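One structure follows; several queries about it will come next.
One protein chain omitted, others in place.
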Amino acid sequence: MFAYVLRRFAGAVPTLFIIVTIAFFMIRLAPGGPFDLERPLDPLIMKNLERAYNFDKPLWQQYLIYLGNLAQGDLGPSFTRRDFSVVDLFRTGLPVSIQLGGIALSIALVVGVFLGALAALRQNTWVDYMVVGTATFGITIPTFVIAPVFSLFFGVMMGWLPAGGWGTWQHMVLPIATLALPQIAIIARLTRGATIEALRSNHVRTARAYGLPSYVVVGVHALRAAILPVVSYLGPTAAALLTGSVVVETIFGIPGIGRYFVQGALGRDYTLVMGTVVVIACFVIVFNLVVDVLYAWLDPRVRYD
Amino acid sequence: MTQESILRVRDLHVEFETNDGMVHAVRGIDLDVKPGETVAIVGESGSGKSQTTMALMGLLASNGRARGSATYRGQELIGLSERKLNRIRGEKITMIFQEPMTSLDPLYRIGRQIAEPLVHHRGMSRKAARERVIELLELVGIPDPARRVDAYPHELSGGQRQRVMIAMALANDPDMLIADEPTTALDVTIQAQILALLAELQRKLGMAIVFITHDLGIVRRFADRVYVMRYGEVVEEGETSVLFDRPKHPYTMELLAAEPTGRKAPPPLEAPILLEGRNVEVVFGGGGGWFSGPEAEIRAVDRISVALHKGQTIGVVGESGSGKSTLGRALLRLLPSDGTVRFEGADISAADKRAMRPMRKELQLVFQDPFGSLSPRMTIGQVVTEGLKVHEPQLPARERDRRAIEVLEEVGLDPAMRNRYPHEFSGGQRQRIAIARAMILKPKVVVLDEPTSALDRSVQKQIVDLLRDLQKAHDLSYLFISHDLAVVRAMADHIVVMKQGRIVEEGPTDAIFDHPREAYTQALMAAAIDGTPFRQQAGAFE
Partner (left out) sequence: MSNTTLEQAAAPQEPLVAGRSLGQDAWLRLRRNRAAVASAIVLLLLALAGIVGPWIHAHPYDRIYPQYVRAPASLEAYPKEDAIVPAFESALGRARVDIGEIELSGSTVRAPVSDDEALDPRIVRYIDRSDLFSNARLEDGDGNEMTEGSTSAFMVADVQRLRFVFGTDANGRDLLSRILIGIRISLAIGVLASMMALLLGVTYGAIAGYLGGRVDNLMMRVVDVLYSLPFIFFVILLVVFFGRNFVLIFIAIGCTEWLDMARIVRGQTLTIKRQEYVQAAEALGVSDAGIVRRHIIPNALGPVVVFVTLLVPKAILLESLLSFLGLGVQEPLTSLGLLIAEGAANMRGAAWLLIYPAVTLTAILFALNFLGDGLRDALDPKDR
């Protein structure tokens, strides 16, 4: 298995390389630059700045320099927040995003699987209809609607929780709820469908035919099969949740990394944009790997190869 | 036979609520099983034979309801609570299923699954249960049981999985074993082994067996008593020998007569060779993709030579994976192959798609699955005339329609139905449509790839009769591919037995059936043809 993980990481390097390359040139070929301010800078200062950031060199040289730095874990200085390096920015922002996303993901997983399994076991009863109905809501309504509505209702109108900001646990409730809700819905729906399918499967029929108590039939035979699609879903989702959400962080004013990309792109902060791309790609790669290992552990038909 | 019944079923009804209304699957049947006896429930698909046992095991689908009474040693089973039912199922009554591939949980080792009934019914420790499981695996003939106990289901073959199921069924020394088509999904030789195993185990352990099957051959050799079911009712019951010798109900007679009979005379010696393959070879895999590395080669057809004469039917026999279908397709040049193929003397081995097109009219193909071989979005008329559009494009629409009517009548279908879609027809009717599609072109050679295997026995017979009539009327030559020896015997005058891509044995039909020389052919025959009861093989009574 160790060899498998190593192989997968080796396989991820070219993917990462492609991503970095495309992103790098796409950003650079776009019009505008980080120093195009409303009031043009003094040409001399401009020249100095360009030299300092290697902009006077040909693009391919800059690319090679960037790759070299990247290999050493250096993502370069931020152009829009001059006092910080990109690594610094992630060092402060990432823990916030991971904290929010991690809690939201855990809640979504527990609640979603529970609700989905419950609905499947009580298929076509009011419990089932409730879960399916709520799930449809959660899947359909986008985050950028839920977030401001939560903030408006619980924060502004009811005043129960802070409408935005960061610091105490109360500040985390609404963002986590916003992040978790759609995931609960999706996971519940996935689990429900998979559980129903598993309950209809021949091997569950066998378990029932052999008089195994229902906690064994459901808990041991049906749910393990039903959890497999959820595990597959979890990889990209975990990566997305842990790297922060632009919408949630914007609306609730949270100092996470979700906003970096859009801010960086708008401000032509090349290094920040590249840094975000690299960090997110790494998360995606790692979580896909984690999920594959987990999946193979749950399903003996899948082998490491 | 005056013993008390262990299972008494009285006026059992099973109903399913569906979108098309209530479906009455079982309509008030009575059934008795006495200790140690083997009872067969026989019927074609949809007769309600499986649902009967599902009902008394409490395994009906969620939209199903059972009414009436079924008592096991005095205990009413219908409507019994899950908890009380669980003291009987897996302990007193056990069950094995048709689908050995999916009946075991793919995520757990077989040892653990066999142990589960022991742990939950007998309160055995996992460790003690493991000892017993190894014993059981030994009993059902799994080689190297101490190692195999830790195998996952996907690491076993279909036959072995069915053995594992049997081991699980025997774990608690049940009173009664329900076997729901336990061999249908298996190859004939494996079928024979499983049936022999069941017979032997019954002799050793003495449980009653309820055997659900559509295969009368199995019933005759295996059962003490038979119930014949149709449309959810028991139409006839009785001792096996009595029922087979003197059937009373017309449906039973029809079923018994459904075994295709008759023999085909070989064509005259001077009949010319129409289609000939020499050293035909088909290799799958190999090469591999750009990224996937070299794949293992599979030699599906390994240097086979056959010659089909005018008016002849060659039966190609073999188990799944023997390469018989591949051979048929290679001879029709639907697959790339090595070796030479000649049609009416002309070498067509190198002909490409375009060059083959005019010849396609003469070389036709009928498939096994009448559900998959008709495009679901075309009407029957369109399906049947598709070939005419290719080969006689100048034909006016009216004339095409007339030809469609003609051919539909010839295959015994009402031509008024030609605006209907395939899903509105039964399996047998669809197979007639598929035959009509081939026949409308007036071909010379038809490759029939298991044309009867997906059909019920009584329908099979009709299709066999139809094919024989068509052959006589149009002087056709058939390459008849089948694993079903009874059908092959009725259809073919020459037999080719295939195994793993090679011809094991070939010769005139009677010679092969009466005096098989190769061990593999003998095993095939023994497994499929009446006269070698499993009990004898198992050293049992008779």
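When the chains are written out, they are named A and B in that same order, and each has its own residue count from 1.
The working rule: contacts are C-beta pairs under 8 Å (C-beta built on N, C-alpha and C of every residue); 3 or more make two chains touch, one makes a residue touch a chain.
Just so you know, these numbers come straight off a predicted model, no measurement behind them.
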item: Among B:133, B:348 or B:374, the residue in touch with the chain that has been omitted; value: B:374
item: Residue of B:226, B:348 or B:365 touching the missing chain in the full complex; value: B:365
item: Sole contact to the chain not displayed, among B:357, B:402, B:472 or B:517; value: B:357
item: For chain B, the residues touching the chain missing from this view; value: 18-20, 289-292, 329, 332, 334, 353, 356-358, 360-361, 363-365, 367-369, 372-380, 386-387, 390-391, 414, 416-421, 423-426, 429, 434, 437, 441
item: Residues in chain A touching the chain absent from view; value: 15, 18-19, 22-23, 26-27, 29-32, 136, 139-142, 144-145, 147-149, 151-152, 156-157, 246-247, 250-251, 261-262, 265-266, 273, 276-277, 280-281, 284-285
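Please note the rule applied: only the chains that are shown with their structure count from here on.
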item: Contact footprint of chain A on chain B as seen in their complex; value: 57-59, 61-62, 82, 85-91, 94-95, 97, 99, 102-108, 116-117, 120-121, 152, 154, 165, 168
item: Complex contacts: residues of chain A adjacent to chain B; value: 123-124, 200-214, 216, 220-221, 224-225, 298-301
